[in-house]
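Note that this complex is displayed minus one protein chain, with the remaining chains in position.
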Amino acid sequence: MNVRRVVASVVLTVVFAPLLALAEEPARAIPLPQLRSGKEFVSAETRAQQDDLTVNPGMLWVDQGEKLWREPAGPAGRSCASCHGEPSSLTGAATRYPAYDAGAQRLLDLEGRIQQCRTERQKALPFAYEMQPLLALTTLVAYQSRGLPIHVDISGTVRPAFEIGRRLYYEQQGQLNISCAQCHEQNWGKRLRTERISQGHPNGFPAYRLEWQTLGSLSRRLRACFQGVRAEPFEAGSSELVAIELYLAWRAEGLPIETPAVRR
Amino acid sequence: MPATRIVVPATAKKGDVIEIKTLINHVMETGFRHDNSGKPIPRDIITRFTCTYAGEEVFRMDLFTGVAANPFVAFTTIATETGDLVFEWTDQHGVVTRGQARITVT
Partner (left out) sequence: MQGSFLQAQAGGFSRRLIIAGGLCVLVLPLSDNPAQATPESMAEAMREALGTEVSIKAGRVKIDLPELAENSNSVPLKISVESPMSTTDHVKTIYVFSELNPVSNVVRFHLGPRSGVARVQTRIRLAGTQRITVVAQMNDGSLWSGAANVVVTQAACFDGT
């Protein structure tokens, strides 16, 4: 037996195996069959409020979205309807976000994608994150996918962003020095004061949050989490926050979209 | 004008008790909150909600600061005739938001 050959193969395997692992499907801390939507961590009354669309306050934003969908904007007076027809034509779209956008040449969340349409196609003034019109349109579009499973693509161009998102998810942050994983992976189901910690999935957003007394975006919810551990939040729409959103969407593979969800 | 959502059955049999649900997008600012600089945020609430059915008031609600934001109400009325149900939300400044739904009664 040629010892040099054996040593060479061992060295090559040790060097290249991690790189091979990087190109493969990453390991999941919570196995897919154990995924639980945030819906399962709120009270029965709150769940009922979400399920009954005649009482769900988030529907106010879906209705608003439907009006805005038909409103002409920009110098050419184009509305969303001008290109997309009915909102239902976007059924399934929200399940794929965040996604790489060829036009913007970067990873965009759903809000960012709608912004893209507004500025590049309608040539109209952009809406800032958390502005009511953007919330309404995002909620309308995500609502078209209500009940459909999340499935994002983390291959190719977006893989580095996925890795950044994952790293940030496991990084301890803020004065409380806690990472997302410490609550939502290691301690989900346990109580923090009187609340049961959820697995922290994004499938209900934009969501009506009782604490906010209004509907808000996933960016807002994540920024609130950063504040919760006394860390400086990333800006809404920033590449870091969208990278985290991509990681969260991958982590929530298969969970149904519940927009507009009702959360505490 | 704040967004409203009105849920009324499109049709009903005469004499049926129908349930009506409404929502309005309104912050219902209590006047007890303070902004980041410590200044009190002034009270701004809807104070009254009415439902008129074919011209007659069939339901009225007086709202105070203890009603949750984006006020929701469910109430009942007897389906008496085909006609318009007119809903009015009045805020503390007297500004009225109106909504409407038609019901066909057979």
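As written, the chain order gives the labels A and B, with residue 1 at the start of each chain.
Definition applied: a contact is a pair of C-beta atoms (placed from the backbone, for glycine too) under 8 Å apart; a residue touches a chain by one contact, two chains touch by 3 or more.
These numbers were taken from a predicted model, which means no experiment stands behind them.
Of the options A:Q34, A:S89, A:Q172 or A:Q227, the residue whose C-beta touches the omitted chain is A:Q227. Screening A:E40, A:E120, A:E171 or A:E211 against the full complex identifies A:E211 as the residue touching the chain left out. Within the complete assembly, residues 17-18, 21, 30, 32, 53, 56, 58-69, 71-78, 80 of chain B touch the chain that is not shown. Chain A residues in contact with the hidden partner, per the touch definition given at the top, are 42-43, 45-46, 49, 55, 192-195, 210-213, 216, 220, 223-225, 227-228, 264.
In this section, only the chains that are shown with their structure count from here on.
Chain A and chain B have Cα centroids lying 34 Å from one another.
Contacts from chain B toward chain A in the complex involve residues 3-5, 7, 21, 23-25, 27-28, 68-70, 72, 74.
Considering their complex, residues 54-55, 57, 59-61, 63-64, 213-214 of chain A touch chain B.
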